[in-house]
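Excluded from the complex is one protein chain; the other protein chains are retained at their positions.
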Amino acid sequence: MIASGRIAALGILVVGVMLIVGVLILAKKGKLSPKIRKVPGLTAIEESIGRCTEMGRPVHFAVGRSSLTSPNAAETIAGLSLLGHVAKLAAQYGVELIFTNQLPEVQPLGEDIVQQGFVASGKGEQYDSKNVRFLSSFAMAYTSGAIGIMHREKIAANFMLGGWYAESLIMAEAGFNQGAIQVAGTTQFAQLPFFITVCDYVLIGEELLAAAAYVSEDQVQLGSLVGQDFMKLIAIFLVLAGALLSTVGLSDLARLFRL
Amino acid sequence: MIEAIGNVIAAACILSIFSYLYSENRAFRLVEHLFIGIAAGHMVVMTIFTLRSSLWVPLSRGSTVLVIPLVLGLLLYFIFSKKYSYIYRLSMALLIGVGTGLSLRAAAHANLAVQIAATMTPLVASPLDAFKTFNNILTLVMVVGTISYFFFHWEQRGILGASGKIGRYAMMIAFGASFGNTVMGRLAVLIGQVDFLLFTEGIYVIPVALVCFLVAAFYPGLKSKKPKKDRT
Amino acid sequence: MGAIMKLRAIDPKVVYLLLFIVLAVPLIRPIGLPIEVSMYAQRFYNQVEALKPGALVFYSLSFTVAKTVEFYPQMVAVTQHLVAKKARIVYASWLVDNPPLVEKLFTDLSFEKRGLKYGTDYVHLGFIPGVATGMASFARDVHKTVGADYGGKPVGDLPLMAEAKKAQDFVLLVGFLSINFDQFVGQIQTPYKLPLVVGTDGVSFAGMLPYLSAGQVMGILNSMIGAAEYEALIRVTGKGTGYMDAQQMSHFLIIALVIVGNVAMIMQRGSRRESR
Partner (left out) sequence: MTSIDLRRDIAYVIVFIMGIITTVEYFVVSPGLRSISADVQSWATIVAAFSLGVGSINLLRIHGRQVVKRGQGYYNNAVLLAGMCMTIVVGLWGTTSHPTYQFIFFNILYPSDTAVWSLLGFYIASAAVRTLRIRTKEGAVLLVAGILTLIKNSPTMGVVWGGFSVIGDWLLSVPNSAAVRGIMICSAIGVLALGLRVLLRQERTSLGGR
C-alpha cells in the first residue's frame, strides 16, 4: 500500500531514479559524452587557492549548519565532497587549510576527509589535525569563533559551502573585510541574497549539489548531471502542461499531483 | 544587586563583541573564548541529559536494541586511532544513509511534487481579473525561466537562453526583495541590544569602553599591552 | 567633487556608527513617526475597548526569552489599556520562561501605586505545566489545576479566584503566544467559544492569519509594529513607538546611504567620461 498524498511524489522519485540510474549506466559504458557548461564558482576554487599560495596565507573552509540527521543533509554532504577536493588542491599547492566546524557529527568526517585529501596528493605527513577545528554546536558561538579565526589567521580565501543560516552574512562580511576571495553556496534561499551581494562567486542551490560531480571530472558522475537536465526538462513540461490544461478546465493532471 | 552585576557583565560581553566591528582585539578575543567555552559546556550538559533520557533510561528498562546505537556511538572514537580509524566509518555510514534517505524523500515530496502541483493552477483568474491573470502568467514564466537557468548540459542559446535570462532577472528581483525584507528582523534583535545597553546598569560600561578605546587609539604603544575595551 | 568621490566608498565603520546613533536616539526620545494602524491591531483594540468595568480577563503567555523584545512592548501597552478599562486580570504562563516577565510588568507599570490590589484586582498564577493537557484541565477546573499562585498562596484564599473557576467565567482571553498557539486555540478558545486576542512575533504572524479569518482569533498584534500601533491607539508613547521609530529611522538611513552611494558612483562615471 502506498501512503495517500505521497503517490505523485513516489512516481517522481521512481522516474528520477530510473533516469539517473539509466544515465549512470550509459556513462559507465562510455556511451555518453557530457559537455557541461562552466560554473564560474567552481573554476574559481582552484584560482583562489593559487592566490593563497602567492600570498602565503591560509584557506578557510566551512560547511554550515545543516545536520546530517535532517532532511537538509544533502547540502552538507555536497559541502564535504568539496572539502575533499579543496584539501587535495591545498596539499598540492602547499597552502594551509583551516576547516572550522559547528556540526559535531561532521567532526570525525572532517578530520578524515582532510587527511585523505592530503594523502591523495602524496603529502599525508603535512596533515595537521589542529586545523580541523570544532568550535561549537551553538551557532553564534561558532560564528564568533570563526570570524575571530578568519581575522587572526589572515585568510586569503573563504569557502562557505553547505547549509547556511543566519551566520552567513556575518561570516561573509568578515571574509570581505579580510580581503579574501569568497566562494559560497547553499540551497537555503533566505541566505542567497547575502551571498550574491557580498561573495565573489555563488553556487545557487543545484549548482552546489552538483559541484562534487563537476569537480570530480569523472565521466560517470558528470553523466548524472545530464540526467538532472532531463529531469528539469520534464519538470518544465509538467509545469507548463499542468497550467495550460487547468486553464482550459482540465485539472486532472493537477489533481494527479495531489494524490 | 546580583541583577545589576549580571547586567554589567552582560553589557561588557555585548560591547566586546561589538568592538569586532572596529577591529578584532583582545576584548573580543577574550569574550569569544569565554563564549565558546561556556557554550561547549552547555552543549555537553544538554547532550548528556538527552543521552540519559533517550539512551540510558530506556536501556536500563530493557530496550536492549539500544545497544546498537550505544556501540556505534562508541565506535566513533576510533577516529583517534591511527591504525583502526576506518572503523568510525561504520557509525558515520548510519548517519549518512539516514541523512540521504531523509533528503531524498523531502526532495521528492515537499520540494518536487508539492511545488510542481502548486504551479498547475488556471492562468486566467475567475472571476475574470486582468491583474491576477497577469500575475499567474508571470509566475509561470518566471518559474520556467528559473528552472532553465540551471541547465548544465545544453547550451544556453535560443529559447533556452532567453528563458534562462528571464530566470536570472526573476532571481535578482527575488534576492532583492528577500534582502530588503530580512533587514527588519535583523534590526529588531539589534534594537533590543541597544535598548538593553541604554536602559540597564549596562550603561556604565559604555564610558569605560570608550575610555579604553580612546587610550588604545591615541597611544598605539599601549595597544599591544592593553585591551581596547574593558574585560569581563 | 572630492567629497562626492569619498562618498562613493563609504567606510563601513561610519555606517556602523550612524546606525548605532540612529537606533539610540529614538529609543531615548521616541519621535512618534506617524503610522497607519492595521485592521489587525484595530480589532484587538476594539475587543478590549468593549470591556465593561470589572470584567474578568485571562491573560496568558507562551514565548521564549529571546523573543522578549518583540513581546514586552505589546504586553505593556495592552496591560495599560486593560487597567484603564478596570478589567480584573488573571495572569498565567505556559512556559517556564515567562513568569519573571509578568512580575517585571507589575513593577514597571507600578501596579501598587495605581491602587491595584493583588488578589482582588489581579492575580498571578505563574507557570502551568503540561501545555495542551495543562490548558485543557485549566479550562475545565482552574482550582484543581492550579493549587497556589506564583507567590505560593493557596488559590482559595484569593477573592478574585472565587469568581474564576472555569474557562467560561472569563469574558476575554488575551494571549501573548508564539509557540503553543494552536494548542491554546484547540484546548481553550474553540471548545468554550471565548473571544481571543493575540500578540505575537514576526515569525508567527503570517501563520495566525487563517485563524483570524475563521473567527477563532479576534485581533492580532504583529511584533514591534503591533506594539507601536497599539500605543498609537491608546495615545501613549512607549517602548513600542521607540522601537518602531528606531526601526524606521534605520530603514531610512540605509535607503539614504544607498541612494547617496549610487548618485556618487554615477556622477563619478560622468566626470570620468568628460575628462576623456
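Letters A, B and C mark the chains in the order given here, with residues in each chain numbered from 1 onward.
In the analysis below, a residue touches a chain if its C-beta (ideal position, glycine included) is under 8 Å from a C-beta of that chain, and two chains touch if they have at least 3 such contacts.
Because the structure is a prediction, the values reported are computed rather than measured.
Here the chain not displayed is in touch, across the complete complex, with A, B, C. Screening A:A62, A:I113, A:M150 or A:A180 against the full complex identifies A:I113 as the residue touching the chain left out. From the set A:L26, A:M55, A:M231 or A:L245, the residue in touch with the chain omitted from the display is A:M231, counting the whole complex. The omitted chain makes contact with just one of the residues B:L51, B:L160 or B:I203: B:L51. Touch with the hidden chain on the side of chain C covers residues 9-10, 12, 15-16, 19, 33-36, 65-66, 225, 228, 244, 247-248, 250-255, 257-258, 261-262, 265-266. Counting over the whole complex, chain B has residues 2, 6-7, 9-11, 13-14, 17-18, 20-21, 29-45, 47-51, 54-55, 65-66, 68-70, 72-74, 76-77, 79-80, 86, 89-109, 111-112, 115-116, 118-119, 135, 138-140, 142-147, 149-150, 167-184, 186-187, 189-193, 196, 232 touching the chain that is not drawn.
Residue positions on chain A in contact with the hidden chain: 1-3, 6, 9-10, 13, 16-17, 20-21, 24, 67-69, 74, 77-78, 80-81, 83-85, 101, 104-105, 107-109, 111-113, 116, 119-120, 129-130, 132-135, 137-138, 140-141, 143-144, 166, 169-170, 172-173, 187, 189, 192-194, 196-198, 204-210, 212-213, 216, 218, 220-221, 224-225, 227-228, 231-232, 235, in rising order.
The working rule: only the chains that are shown with their structure count from here on.
Taking the mean of each chain's C-alpha atoms as its centre, the chain lying closest to the overall protein C-alpha centroid is B.
Put simply, the chain farthest from chain B by mean CA position is C. A separation of 26 Å divides the Cα centre of chain B from that of chain C.
Between chain A and chain C, the centres computed from C-alpha atoms are 40 Å apart. Multi-chain contact residues of chain B (touching two or more other chains) are absent.
Under the contact definition stated at the top, not a single residue of chain A touches 2 or more other chains. In the complex of the two chains, the chain B residues touching chain C come out as 21-22, 183-185, 187-192, 194-195, 198-199. On the chain A side of its complex with chain B, the touching residues are 6, 8-10, 12-13, 16, 34-37, 39, 67-74, 76-77, 105, 108-109, 111-112, 135-138, 140-142, 144-145, 147-148, 151-152, 189-190, 192-194, 196-197, 204-207, 210, 214, 225-226, 228-229, 232, 235-236, 238-240, 242-247, 249, 251, 253-254, 257-258. The touching residues of chain B, when paired with chain A in their complex, are 17, 20, 24, 28-29, 31-32, 35-36, 38-40, 42-43, 76, 79, 85, 88-89, 92, 95-96, 98-100, 102-110, 112-114, 116-117, 119-124, 136, 140, 143-144, 147-148, 150-156, 171, 174-176, 178-179, 182.
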